[in-house]
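Incomplete set of chains, arranged as in the complex.
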Amino acid sequence: MMSKKIKVGIVGGTGYTGVELLRLLAVHPNVELAAITSRGDAGLPVADMFPSLRGYVNLAFSDPANANLNQCDVVFFATPHGVAMSQAQALLDANVKIIDLAADFRLQDTAVFEKWYKMPHSCPEVLKNAVYGIPELYRAQIKSAQVIGNPGCYPTTVLLGLAPLLEQGLIDFSAPIIADSKSGVSGAGRKAEVATLFAEASDNMKAYGVSGHRHHPEIHAQLTKLANNDVQFVFVPHLIPMIRGMLSTIYVKLSEKANSLDLQALFEARYKNERFVDVLPTGVLPETRSVRGSNQIRIALHKQVSSDYLTLVVVQDNLVKGAAGQAVQNMNIMFGVAENTGLEVVPLLP
Amino acid sequence: MMSKKIKVGIVGGTGYTGVELLRLLAVHPNVELAAITSRGDAGLPVADMFPSLRGYVNLAFSDPANANLNQCDVVFFATPHGVAMSQAQALLDANVKIIDLAADFRLQDTAVFEKWYKMPHSCPEVLKNAVYGIPELYRAQIKSAQVIGNPGCYPTTVLLGLAPLLEQGLIDFSAPIIADSKSGVSGAGRKAEVATLFAEASDNMKAYGVSGHRHHPEIHAQLTKLANNDVQFVFVPHLIPMIRGMLSTIYVKLSEKANSLDLQALFEARYKNERFVDVLPTGVLPETRSVRGSNQIRIALHKQVSSDYLTLVVVQDNLVKGAAGQAVQNMNIMFGVAENTGLEVVPLLP
Amino acid sequence: MMSKKIKVGIVGGTGYTGVELLRLLAVHPNVELAAITSRGDAGLPVADMFPSLRGYVNLAFSDPANANLNQCDVVFFATPHGVAMSQAQALLDANVKIIDLAADFRLQDTAVFEKWYKMPHSCPEVLKNAVYGIPELYRAQIKSAQVIGNPGCYPTTVLLGLAPLLEQGLIDFSAPIIADSKSGVSGAGRKAEVATLFAEASDNMKAYGVSGHRHHPEIHAQLTKLANNDVQFVFVPHLIPMIRGMLSTIYVKLSEKANSLDLQALFEARYKNERFVDVLPTGVLPETRSVRGSNQIRIALHKQVSSDYLTLVVVQDNLVKGAAGQAVQNMNIMFGVAENTGLEVVPLLP
């Protein structure tokens, strides 16, 4: 057990991933919240913006200039894309670890990054050593990482859904992998925009980003890496009228090798020791509310009758396992704390 | 123009398709509502159960035994499966046309019907002459039909989405057609069940029926007919926290022939004269609220870059084009009334 | 019947009252939509912003400068407060009638207007002749009005709920009239704001404006006028996670005179000939969905046992009877068209 608390800074604490980090870290037994920055809201007590934190967070937002982030053990960036990479080197020089919840350290190919995020990558050397932060895939590297690129929300569902198949070479790549993903509206962030107003997004659903979503290259890169093979990947995200929750329905063609295997058993074995990955019994399908507020991800698999296609259904809370919870899980690993510390929040149902 | 009104009876007016029929028929200029039956609620004024109809429907529910349905011109069945077929022959003998919103007359193969609906088909002779009620596919037959099997809600989205491709032989059947469909909760009907309570279904989503949904054989039969070919079909329905609205995302592999064609133009041409089918301009994706309360169906198509896969996104109001609106459209055709009569309800947005 | 259509202009068609006017006017048999202006979106086809209007509205937004509003018979202002009064005199000079859905012509006391809307009133002479647009209270004046101040959404529920009592002197003014009002989120308009994002307003409710809401002085002025007496009025609005719908629960102390009267009968008699006011039978309480999309307002009254307090429950669709529907009703009256023309939309339930 640690005797000293981890000093944590949060850059950009006013969005949904920011307040979600605060919800989790405020009661994390090994954490001391040192600073939460916001240029626009410096001076405002955090609990004035988020009254849910009254009695739990007594800090005010501080101006980034005065936040003394250099004295933290780790800094989370819950900021727009591009912020973390501008401050990364200075923090690393001060021996501060970095967990970026934006995209700056997710894509190793800077050309791809620049194409999708419309900005040059300002610290490719830091990027090279950054680790993609899905513990169930890269735990060893996370343990010794200085910089984590915390994954996008969609990728976690698709990658943990497919990993057991990819690792064992059980997918026939002659057909594309298709991920039909559905997200609650909080995934769009806490920005004032007409399209995500209650009166626009409620009692309504839509597909979006069909012609190109930023998580496509991120997922594609990881699939290719896990498959050790180029992969055709079709990805259609949808916006669903719920606050939290993400469900990906994934359709894959199985290789011949797969037909002789008990895939259910294979998935159960693969994730047996993973606290946050729950493979559901055959025939049970997951609901997003079964993980509301928790770091759990649940996976069901269904083999289409008389077919070589497999359907996977994967759910998570997009703000927890899809963002802040996974970030805390990464932090726990980086600092040698039990991986589930601060993350044993029972899902809120109903 | 008709001089005489169509005398309409509704059997089973207490569910959502029933009240939706009433909403449309109450102000239909060519309709006289003659009887609405409900065994359990006989005597109750319809507007006491559905206060939205106060001032529009003055009838009370009548007992089926006393409803004199024989004197109607047409009877809609908004009942559980199995009711329409038990009364069909008697009505036909009295020269009454039938539009069944349940499944009794949707599946020509009675063995398939019996497998999925767990009851024998009691009037196979009537079934033989029944027409599957999608006007955009079977308008000529509907015109002279005595019995309409009004389609299930999901099938209309999938079939109208795929018809232009199937009719032209543009699908490569070596890969399955995949329909990932999402429905609002009203699709489950107005039955008291825990799973569709507000506190269960709100802020939540799930896939269901992965191992077999009754609309699978219905869609499969129609696809096979339109394709003149056996078709692999993967269908995963999802329950979405909204009252109305259905969105199907359909993934198909195109045949080589398709690659030289302008599919957008082909869809626009196919549906140019269809009042209720709207092919969206390239790059525009539909939202379910854009059809809320209306008989419109909207279709978008997107060709995956450097791929032979096409994605279709189709939306409708599951209770209108997916049920009662389409039934009224069928009635209009059967009685020689302009097809859009009573159906020019502007969608309710927001 | 009119032979010539009413030429209608809409200033500011991009908000919720604007699109709601369009929904109703697009199929109004006596209306020709001549122009819809929007400075920011000039040139954009209206149906591109609101796809629900595809096939119904073929106009594009026009720049106010080029809209030739002078050639309209009537112009609706669905704009922020202050716009209508800046253009009113010029339109009146061109013999164009005005229906303002903002607050410019609601408050006869310009000092009160200036206090609550933080701007001077720029045309007090026009204001003097403006009529407060609740047909059930001021039909005769509306008939001959050139300028209508269309009421705020909350006031219509409170005023129509209380009018029968006020007109008969049945309220004891020693206690305040208390209106506890609840509104769907569309009442906040189609402005990009954090507080009305789906992820903020869904699964959440709150009171707001307790220390002062702009509809307080508006209601207070009308109550005072109807009561011919100064009235204490306590008003607490609440924001409810639904798109449309408004419910006001009103608590009043009855005068002694009221105790000998059948109030239910009095309300029924008062509104017997009002197409859009529905007094519910004793013991029945209204739901907001029973008026969704319609111009109906429903009222229930309940006398507290062994008490001299009366509770009124009033529901309307805030965008219809609370805004655009009432505006169309006013237009119908001003142009001698049957009052319900274009307003017989059956409520959308479920």
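Labels for the chains are A, B and C, by order of writing; each one numbers its residues from 1.
To be clear about the criterion, contacts are C-beta pairs under 8 Å (C-beta built on N, C-alpha and C of every residue); 3 or more make two chains touch, one makes a residue touch a chain.
This structure is a prediction, so every number in the text was calculated from the model and none was measured.
Oligomeric state of the entire complex in this file, given as copies of the one sequence with 3 shown: 4.
One rule holds for everything that comes next: only the chains that are shown with their structure count from here on.
Of all chains displayed, B has the C-alpha centre closest to the centre of the whole protein C-alpha set.
With rounding to the nearest 5, the Cα superposition of subunit B on subunit C corresponds to a rotation angle of 180 degrees.
Counting contacting C-beta pairs between every two chains, the top pair is A-B.
Inter-chain spacing, taken between the CA centroids of subunit A and subunit C, is 46 Å. Centre-to-centre separation of subunit B and subunit C, using mean CA positions: 37 Å.
Residues of subunit A in contact with at least two other chains: 184, 199-200, 202-203, 241-243. The touching residues of subunit A, counted against subunit B in their complex, run 175-176, 178, 180, 182, 184, 199-200, 202-208, 210-211, 232, 234, 236, 238, 240-245, 247, 249, 251, 253, 283, 285-289, 292, 300, 302, 304-305, 307, 309, 311, 313, 315, 350. Listed in rising order, the residues of subunit B touching subunit C in the complex are 16, 19, 23, 26-27, 50-56, 186, 190, 202-203, 243-244, 278, 280, 284, 286-287, 289-294, 296, 298, 319, 344-350.
Taken in their complex, subunit A has these residues touching subunit C: 16, 184-186, 188, 190-194, 196-203, 241-243.
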